[in-house]
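One chain of protein is taken out of this complex; the other chains stay put.
Here the chain labels run A, B and C in written order, and each chain numbers its own residues starting at 1.
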Amino acid sequence: MATEPLTEQAGLQGPAAWEQEAEREHVHGLGPWRLGLRRLRRNRVAIGFGVLFVLLVLSCLAAPLWAKHVAHTTPTENHLSDTIKLDGKTTNVVGLDGVPIGPTYQGEFFLGADPNGRDIMVRLLYGGRNSLMIGVVAALMTTILSVVLGVIAGYFRGWPDLTIRSLLDIMWSFPVLILGVALGVALALGGLQLGPITIGGDSLLIPIFIIGLVYVPYMARPVRGQVLALREKEFVEAARAQGAGPLRIMFSEVVPNLASTILVFFTLLIANAVLLESALSFLGAGVRPPNPSWGTMIDEGVDRIATAPHLTIVPGLMLVLTVLSLNVFGDGVRDALDPRAKVRLEH
Amino acid sequence: MADALLSVEDLRVSFATEEGVVEAVDGVSFDLAAGEVLAVVGESGSGKSVTAMTLMGLTRSPNARFEGTAQYKGTELIGASEDELRRVRGAEIAMIFQDPMTSLNPVQRIGKQIVEQIQEHEGLPDQQARERTVELLERVGIPRARERVDNYPHEFSGGMRQRVMIALALSCNPSVLIADEPTTALDVTIQAQILQRMRDLREETGAAVILVTHDLGVVADIADRIAVMYAGRIVEEGTLDQIFYDPQHPYTWGLLGSITRVDKPRPARLPAIAGLPPSLANRPQGCHFRPRCPHEFSECSKVPPLEAHVQGNPEHRDRCWLSVDEKLAKREVLPGEIGLASKEHAPA
Amino acid sequence: MGRFIVRRVIQMVLVMFAVSVLTFLIFNVIPNSDPAVRMSGRQASESTIEAIREEWGFNDSLPQQYITTMEKVITGDLKSQFTQLSVGKEIVKGLPRTFSLAIGAALLWMFVAICFGLYSAVKAGKFADRFLTIIALIGISMPVFWIGALANYYLGFKLGWFPNGGYVEFTEDPIDWFYHLILPWTVLAILFIGFYSRVLRSNVLDTINEDYVRTARAKGLGERQIMIRHVLRNSMIPIVTLWGLDFGAVLGGGAILTETVFDLQGVGQYTAEAIGQLDVPPVLAVTMFSAFFIVLLNAVVDILYAYLDPRIRLQ
Partner (left out) sequence: MGKLGRRALALLLAALSMSVIAACGGDDDSGDSSGTGGGGGEAKNGGSITISQTSQPDFMDPALTYTVNGIEPLWLVYTPLLTYPRTGDAEKDSLVVPGLAEDLPTISKDGKTYELTLRKGLKYSDGSPVKASDFEHAVKRVLNLESGGSAFYLGIEGAQDYIDADKCDADIKGIEADDKTGTITINLSEPDGSFSNVLAMWFVGLVPGDTPCKNLTESPPPGVGPYKVTESVPNRQFVLEKNTNFPDLGPDIPAGHVDKITTKIVKSAQRQAQDVISGELDYMQDPPPADIKPEVKAKYSDRYKEITTASTYYMFMNNRVAPFDKKEVRDAVNIGLDKPALARLFAGEVAPGCSFLPPGQPGFDEALDVDDCPWGNPNEPPDIEKARQMIKDAGVAGADVTVYGNNDDPTDKVTEAYADQLTKLGFKAKPKILDGGVYFQTIGSAKEAPQTGFANWFQDFPHPKNFFFLVDGKSIQPTNNQNFGNVDDPEITKGIAELNQEPEMTDEVAAKWGDLNKKLVERAWIAPYGHRKLATFFSERMDFDNCARFHPVYFNDYSSFCLK
């Protein structure tokens, strides 16, 4: 694209900046991994947040246990006409004027109910499962696509590189959120039919697909830059001299050397995918009801912020904690491995 | 030496790193007289650059610790406040850095970078400072200096940029010029031009020069005295002739051996010093050169003092436990004897 | 320069073409719902629907529909399927609001991020740095709409310190305009402050170790001069380019969430509503408009960049 000569020289514009930095980047062998791990272990804050993330994931995974044994309900079961005993008094789960009960801090309705009388705590845990699942799978999709595109472009150069770079450049100039929302709304209506495969409008695959695609240019460009640098390295030359084919070189020589970049990007991508999921859900283009996700819960909650602020605050806090823990941990990993790759994603 | 312009005494610089405390400079002492050229020679990591930087107060790591003294005209430089240092820097002691490609701010016109320094120290009005800058550029041999003063660094070649650096260093008539590997990044023909220019300028300005380099060849015709550093210590110190024609330390022999001489046939293979310089964090006890020294013996586990060993040359000092005779014997059987002159050339 | 402009114009056309085709496809291929039926209302007869189809050209082939639509885009004749109002006029109506939001937030985030980033870099490794790092990371971890909704309700309505959303024209009352925008600016800026201060911090730390900064120090310059003339100026270059791009994106309707939460009725909120109604023409126009701004700001940034960094020449 037309930007290229400029950005190549400047090395400081948008993703091209990271691409160049990655090119300049010293390529790590095995040693830096051990060094990195040691540095990471010394970063108490990062480790602390890493542990927090694991705890959040575990508690979301334990959602069915809580639902079954503590709350005795499911994330979609309504309790509109039910009552519960609170301090010996019988209370409506949802008042006659539609105001749901607040946190009870006891087994049932620990964090209160939503206007449909559903248990917020149960929905929070199940919603976390959806949010995290979307985050992880979308990040995985982005990573795989980016690595494949980046490696092909960087390794073969020439026309594959030109094609891929032009494609990424166009994606880069796209109004990403607008198109993501548009795609989400359109797909939610009719689902998607790809030959024999039918994806229902309420499938989690739809937000995953959108989010996974949106972040590709942010990662593929730095990866390409690094591959460009790697392919000139001695060990790649050596492998080539030994007659290894391009596929073998790419997967046994190049990709393993991208590992630290991939790891850092992957962590931060999950964080951003979770955030983007919430934004899409908030705009009605993400997870479909009655499936909970933190984004949809905030969206539903905002309508009741005056009468039941916990509906907004609680899922939001969970979201912030999760994203923050991933960001801090990812930051720590990056500092430890120092691959200078800067991940930058929009919301 | 009371009349020394700059007097460094037992300078120690250590860094706290992940691998433990590293003594980068380990008890360095030397004096610099006015107008003298002192070459500090050593491999990378020998502490020569750290020494030079420390004199300017440019070793800024928060993990660094400094000991010892460095007196410039009676002013203590080590541990001086930033304000005191600022008055010295540029005005009294100026520095030329290794890489002219990166040592100039890429987004400022070169004239402005020089004017900035002149105004900082002398407060000249713009026009005068600019005139001085043009003069300086002309003096270091930049053609069409009046036009080029408004160019950006990237519009100059490497050699020209180093000239700009020299002009910058000389702009306030400093008494001491520290040149840290000023020619390493340049190709050979440019190196010669730059050295020539430095020699001329020294004649004109009478500034004392500390020339930091890893290349003994570079210093051959500019230095008055030479200090050879290895792993943070000065291992041998003496005049140009003493070092070149009567080197005492086996490490100096090695350095000299690596010089390609045009007056002798080129050997099949340039002799190199075997092994690698020790990691700063775990240097051997005693003589640091011990593991690489072919002549190591039991005494070497103790730190050798920096002492004069050659009769009648009290200023020629070295750190080696071998006696002068032993050195003479061993030195002569070195294969190839490249860089070592025969005895008859040695001064009486 | 001439070549530069030509290349940029070509890029702009390419991107806008790609965006428009994609938007067009998203709404015409995926939903399986007939726009004529959507437009005709609940009790329409088959003949009414057919008349609408005829009038809007829904019976044409897709490429033909695309061409017809693009002709309308070029002549400014594009109408919303939902309200039948001129899309161009609606965008023009929303633009001052979006621009007010974007420019204020952009200045705010730039200013605060410089302060944070610089301070953080100067104090690198110290408590202040770590504290600011965590603050910045919290900033980039918060969903805009969440913090916006909370701020709007608690600060705007409950405490009454700020208006609870809405917008007042600058020409109507500049002070009220400012007052209404304080919260939206802040909320939109938070994310960018977090991100920019992190980038600036690492740039400053990189720059501080540059040889020319050492040179500046060796010249005997004061620390302030070094920081401002040599370190900050050089560290700012990449930030300025990012700033241009983000500003372009926000201006092109990228602030959907902030506009919606604070009910600013700018281009972003207009788009959001159009998307909800599967109203193709406005979405098409806004995505093209947005791509146009992004590419335009890209070009402006490159020019600015060449000005800031003389090593760069426009090609």
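Going forward, a residue touches a chain if its C-beta (ideal position, glycine included) is under 8 Å from a C-beta of that chain, and two chains touch if they have at least 3 such contacts.
The model shown is predicted, which means the values in this text are computed figures rather than measured ones.
A.B. asks: Name every displayed chain that the left-out chain is in contact with.
C.D. replies: Hidden chain contacts in the full assembly come out as A, C.
A.B. asks: Among A:G150, A:G284 or A:P315, which one touches the chain that has been omitted from the display?
C.D. replies: That would be A:G284, which touches the missing chain.
A.B. asks: In terms of residues, what is the contact footprint of the unshown chain on chain A?
C.D. replies: Here the touching residues of chain A are 76-78, 80-81, 94-99, 115-116, 181, 185, 189, 201-202, 282-285, 288-290, 299, 302-307.
A.B. asks: For chain C, which residues lie in contact with the unshown chain of the complex?
C.D. replies: Spelled out for chain C, the touching residues are 31, 33-34, 37-38, 40-49, 51-52, 55, 82-85, 90, 93, 145, 149, 157, 164-166, 260-261, 263, 265, 269-270, 272-273, 275-278.
FYI, only the chains that are shown with their structure count from here on.
A.B. asks: Max contacts between which two chains?
C.D. replies: A-C
A.B. asks: Based on CA centres, what chain would you say lies at the far end from chain C?
C.D. replies: Comparing chain centres, B lies farthest from chain C.
A.B. asks: List the centre-to-centre spacing of chain A and chain B in whole Å, with centres computed as mean CA coordinates.
C.D. replies: 54
A.B. asks: Quick check: what residues of chain C touch more than one other chain, meaning two or more?
C.D. replies: Residues 237, 309, 311 of chain C each touch two or more of the other chains.
A.B. asks: What part of chain C is in contact with chain B in the complex they form?
C.D. replies: 125, 210-212, 214-223, 225, 229-230, 233-234, 237, 308-311
A.B. asks: So in the complex, which bits of chain B are touching chain C?
C.D. replies: Interface residues on chain B, with respect to chain C: 56, 58, 62, 82, 85-91, 94-95, 97, 99, 102-108, 113, 116-117, 120-121, 152, 154, 165, 168.
A.B. asks: Which bits of chain A are touching chain C when the two form their complex?
C.D. replies: Answer in residue numbers: 1-3, 5-6, 9-10, 12-14, 17, 45, 169-170, 173-175, 177-179, 181-183, 185-187, 189-190, 192, 271, 275, 278-279, 282-285, 295, 298, 302, 305-306, 309, 312-313, 316, 319-320, 323-324, 327-328, 331, 342, 344, 346-347.
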